[in-house]
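With one protein chain withheld, the remaining protein chains of the complex are depicted in position.
First chain written, first letter: the chains are A and B, and each begins at residue 1.
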Amino acid sequence: MYDVIIIGAGVCGCAVARELSRFQGKICVLERQEDVCCGTSKANSGIVHAGFDAVPGSMKAKMNLEGNLRMKELTEELDVLFEQNGSLVVCTEEEQRQGLEDLLERGRENGVQGLRILEREELRKMEPNLSERVAAALYAPTGGIVCPFGLTIALAENACRNGVEFRFNTEVQKIEKTGQGYRLETSKGVFETRTVVNAAGVYADLFHNMASGTKIHITPRKGEYQLLDRTAGKHVHCTVFALPGKYGKGVLVSPTVHGNLLLGPTAVDIEDREGTDTTREGLETVAAKSAETVKDLPYRQVITSFAGLRAHEDGDDFLLGEPEDAEGFFDCAGIESPGLTSAPAIGIYLAERIASRLGLDKNLEFEPRRKGILNPSDLDLEQRKELIRKEPAYGRILCRCEGISEGEILDAIRRPLGARSLDGIKRRTRAGMGRCQAGFCSPKVMELLVRECGTDWTELTKSGGDSWLISGRNKEGIQR
Amino acid sequence: MKQHAIVIIGGGPAGLAAAISAAEQGEKDILILERDRELGGILNQCIHNGFGLHTFQEELTGPEYAARYIEKVERMGIPYLTDTMVLDLSSEKVVTAVSPTEGIFQIQAQAVILAMGCRERPRGALNLPGYRPAGIYTAGTAQRLVNVEGRMPGREVVILGSGDIGLIMARRMTLEGAKVKVVAELMPYSGGLKRNIVQCLEDFGIPLKLSHTVVAIHGKERLTGVTLAQVDHDGRPVPRTEEEYSCDTLLLSVGLIPENELSKNAGVALSSATSGPVVDESFQTSVNGIFACGNVLHVHDLVDFVSEEAANAGRRAAEYVRETSGESSEKRMKCGESRKDLPESQAACEEWTAKMPEKEVSGILDILPGDGVRYTVPSVLHLAQMGETLKIRFRVRKEYKNSCVTVHAGDRQLFRRRKQIFVPGEMEEAVIRREDLNAALPADTITIRIEEV
Partner (left out) sequence: MEKKILTCIGCPMGCQLTVELDGEQIASISGYTCKRGKIYGEKEVTHPTRIVTTTVRVVHGTAQMVPVKTKEDVPKDKIFDCIRELKEVEIEAPVRAGEPVLKNVAGTGVDVIAVKSVEIQQMEHGIHSSRNL
């Protein structure tokens, strides 16, 4: 019998797990994919929102502000890249100015610090590549950027280090109320637990509706993105938003913590909860919309495109906590933007409620700090020399575009909750994320995975499941 | 800091030929830095034959062609480091490199030869919409998996792009037991050699669909199929021409990009036409003492031409070292000295050029691509450094039948040759003689163009 089972190893599931590991309890995260951070958490803008968008008084508003305030300390504890680069919401016509004023007012009501409206001249100095049409902007100095994979993986590793169990390739199929709590039927057998955290992203309504009579409904809202090479990363310094519309915050242009430039997302409601395909229209929209706020975007530097799904709940707010008719079933549902920003606050909010419901004692051995994968390029020449002398693998660069060494990839495989797939390695080390998109390094990374994990080449995957990479040996298909 | 006369970045065909040629000039202090575990570069995975017809008058496989140069490098005792990645190159020619055995180290080079080669355009650069399943590989990645690792990336294959690597991989996959269903080419013509179309596709009954592209990717985890469609003159898909192919593998052979990240770090001016450095007749870039050759300079279709070009770059680098070691340093002129408007020139180059009083330096000619010509290499000529002849390599913009290539300095024609066909996929050359050029002087430019007759 578990005290807590968390469904979903996205950023919220992992944040709850990590905060719960401050308490003594038998906690388990069930994830249907082969790794953490495989759903919405892997395909989003990576923005730490300042908190001026959400309706005052909503859970979104509260969690956003608190998450933003906690992000710096958390990312320091967990050794995750985070940068407070500031956000700009720009208006391209004078008539939209009232929209900026409204946002400013809303932001102040939400408690966001430092907001102010900048005029054309000051903006030009700050961001020379803003479109000529930009008339004014709301500046939020507390806006930032974070690595969404980095944050999710770090939370998971830290939770694991503090005793939380993770089970991958385990899909929850059915939830039933029992006398002591809940009974979960999964693809890997039955689990009994006193409480459940429903952090299942775009599937969270299905699980909620199994446990509660008050039905909720989630719409997957697709967002398409384009990622540009690092040579384009300094095109803007702040995250540049257009004025928000009906479907969210619109297309943004932002540097990433790794120095790339990100354009997107679109916002289209779809039916398919797995519909992460990009579309011709979507990519064209990204290009057209981003050009409205930022000029001279170097589209030739696009290295990849992707789509993510936001879990939009009909009530338009985060659903956090127990439905009235399902005691011990804690929703963490409807987590769309600003979900990544809010995750640290959501983790604390839910963990405290669960711990008090279960009467869990403090875990006195809780270790809040986690060390990320060593990045040799953060070291000076002498330190790096010393590192390679001790560990020669750090001197062999496998991913030439991002400069990732064999040592880093081995670390990604060997650490707790280590990578088992090409995408797992990519999200942990950036190997394969650069301009050649794994053309050169993937055979080498495959070789390392085979060697380290003792698997056969045919068992290697891009991202688990049926995403096999190698069909067999040469000439196996030749008939005698 | 260690010091070397010539540091060569890259131990593929270009780097090897440059090293040998520099050594033959008497230069002893050379170091080749190679990122892979062995010398030879991409030739090691190009196991098909057809290399060396120009250089050795025989048909070799890639490894055999490489071995001829590697053995020579070994015999001449030219130092090299494998498993060594160059991380940075400064405009002062400080090379920062790393290897498991040497650690991280810096070298002050007197001259540097850029020979880093190129990379393949990945799917992301095509903006191919759809899911991102496993099973989409660039042709070169598949080539490495099959030819080096002995592992098949899939069983049923569609290939997008009919460049030579795509064609070669169609045959390789077939011979290793896969079924290659079709090769689709966006352009109305193939970028590959006729010989490869016949021997890699027709021999095995693999259809080639010109003016076609992939418009949809199917399969969420592993590829299950692709949709091809015909494209119009602007490359836009034509509605209702879609055709679905089931396959588990899509190989991309959609272009090569010179790898010039290090060149940019060093402030080397790049050409927007080739994506490689702008070079002069000596293969010297806009930075004094930095030379370039091979696919990092412009993408070649025949390795024989890489070797020839690299040998010239190596010889010129050795001459540079000799001249700058003596009292007459700085007498050489670097690329771009006469140019007023290098489109992508870096700060260092611009600064240098700004200091130069216009036209004070005489005897510098720009080599310009005229009608029908996409680019030329070199694009600058310093008369003082020109030999008896100068070979200008170029590519045409489109297919020309029964036309002439001409080279003019001012009104004077220096070269004219008629050919039955010019295609963009095959690199062309024109040779001008010093004697003829002298007669055309004074002139500012040399123009090379295609004249339809």
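Going forward, a residue touches a chain if its C-beta (ideal position, glycine included) is under 8 Å from a C-beta of that chain, and two chains touch if they have at least 3 such contacts.
As the structure is a prediction and not an experimental result, all values here were calculated from the model.
Asker: Taking the whole complex into account, name the chains on display that the unshown chain touches.
Answerer: A, B
Asker: Could you tell me which of B:368, B:404 or B:423 touches the chain that is not displayed?
Answerer: B:423
Asker: Which listed residue, B:29, B:64 or B:243, touches the chain dropped from view?
Answerer: Answering carefully, the residue with contact to the hidden chain is B:64.
Asker: So one chain is hidden, and I want to know which residue out of B:53, B:76, B:148 or B:238 touches that hidden chain in the complete assembly.
Answerer: Only one of B:53, B:76, B:148 or B:238 touches the chain omitted from view, namely B:148.
Asker: Considering the complete complex, identify which of A:55, A:381 or A:478 is in touch with the unshown chain.
Answerer: The missing chain is touched by A:478.
Asker: Tell me, which residues in chain B touch the chain that this view leaves out?
Answerer: So the residues of chain B touching the unseen chain are 37, 44, 47-49, 59, 61-64, 67, 100, 146-150, 172, 175-176, 193-195, 197-199, 202-203, 420-423, 425-426.
Asker: Please give every residue of chain A in contact with the chain that is not shown.
Answerer: Counting only chain A, the missing chain is touched by 391-393, 396, 406-407, 410-411, 414, 451, 473-475, 478-480.
Quick note on the criterion: only the chains that are shown with their structure count from here on.
Asker: Would you mind pulling out the distance in Å between where the CA atoms of chain A average out and where those of chain B do?
Answerer: The mean C-alpha positions of chain A and chain B differ by 39 Å.
Asker: So in the complex, the part of chain A that touches chain B is made up of which residues?
Answerer: 226-227, 231, 274, 276-280, 282-283, 302-306, 381, 384-385, 388-389, 392-397, 400, 403, 405-406, 435-440, 442-443, 446-447, 457, 461-463, 465-478
Asker: Show which residues of chain B lie in contact with chain A when the two form their complex.
Answerer: 35, 83, 85, 87, 98-106, 119-120, 122-125, 127, 129-135, 138, 140-141, 144-146, 148-155, 176-179, 215, 217, 220-222, 248, 264
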